[in-house]
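For this depiction, one protein chain was excluded, whereas all remaining protein chains were kept in their positions.
Up next is chain A:
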Amino acid sequence: MKRRDIILTIISIVVLFLFVLYANNNFNPYQNRILNLCAIYVVLGLSMNLINGFTGLFSLGHAGFMAVGAYTTALLTMSESAKMRTFFLEPMMSPLDKITLPFFIALLLGGLLSAFIAFLIGAPTLRLRGDYLAIATLGFSEIIRIIFTNTQTITNGALGLKSIPNNTNLWWSYGTMLFTLLVMIALINSSYGKAFKAIREDEVAAESMGVNLFKHKVMAFVIGAFFAGIGGGLLGNLLGAINPMMFRFILTFNVLLIIVMGGMGSITGTVLSAFVVTSGLEYLRVLDESINLGFVQIEGIPGLRMVVFSALLMIVVIFFRNGLMGTNEFSWDKLFNLFKRRPFSKKGVGQ
């Protein structure tokens, strides 16, 4: 990296820091919540992009990993009295009801547990190809959800958890986002990252070049699940209440939408589209509510938002197959070239 780029990167991180500081004090709770959601969806999108976009494994199990992370974090951070109040149907299992841990440790444990479960799931299923993997991971995420619905003494079953402490704030979510971003960039540019991409392009060729397919697939899967668990944990402690119905397939679909719109295999694209999609989903709420234009009242149609959104996804997939960024990444050079209007200036003659 050039000296200029390092300085610019540090400056943009400082700007982000100042922005969070400003937003924390001046924005209203609704805006802050959307900003939080954006950052969390960046984490989720990056984790799914590592599995689906960079390694080319079609995994649909994200909601399950998020559920594991969200439940672990929530259960470990809830206070004893909150647990007493929430588990009114059946008391909670004995050691768990007394434990209350700091948010950071709980979050980390949530991620680790999610990664561990991903390892258990991945070891058998990652030998499957394409569609079979998709359906098997989807199956696992459904199984996790069904288990959570039925374990009354651990997860409070279908009632879900309430009064989870609202630990997630802009600092946590943007800090995690930055951390995830840095880890992903480092990972993708390492030799592991190159192996992941090789697997995506052609498994047989990668294997014959000496890439250990199974090891790398499990690795991508486990790291992805770790960050998915962390994202889920942040989400649970942001919302304050979770239940198993939250973690249906539609949640996986939302994250999938983000990475497809951003471009499968582009970190920049995922970040951009996480912001666009999340805030877009919020602003499209207009469609569900009635609009008052002063002289005429347009009745809102509940549910229209999701119709528009799924239609949007199909349009993107069919007409803009590569999403926002394709597999391209942001770099300072490209940005400067854009302003100088001298494309490919580094590459010299003939371009």
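Just so it is clear, a residue touches a chain if its C-beta (ideal position, glycine included) is under 8 Å from a C-beta of that chain, and two chains touch if they have at least 3 such contacts; residues count from 1.
Here, contacts and distances are computed from a predicted model.
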One chain isn't displayed here; going by UniProt, is it "Amino acid/amide ABC transporter membrane protein 1, HAAT family", "Transcriptional regulator, PadR family", "Transport permease protein" or "Protocatechuate 3,4-dioxygenase subunit beta"? "Amino acid/amide ABC transporter membrane protein 1, HAAT family"
Omitted-chain contact residue, chosen from A:K215, A:R321 or A:K334: A:R321
Residue touching the undisplayed chain, where the options are A:Y41, A:F140 or A:W172: A:F140
Specify the residue from the set A:L35, A:I230, A:M264 or A:L324 that touches the hidden chain. A:M264
For the chain that got dropped from the picture, name the residues of chain A it touches. 52, 56, 58, 124-125, 128, 130-132, 134-136, 138-140, 142-143, 146-147, 149-150, 204, 249-250, 253, 256, 260, 264, 301-304, 306-307, 309-311, 313-314, 317-318, 321
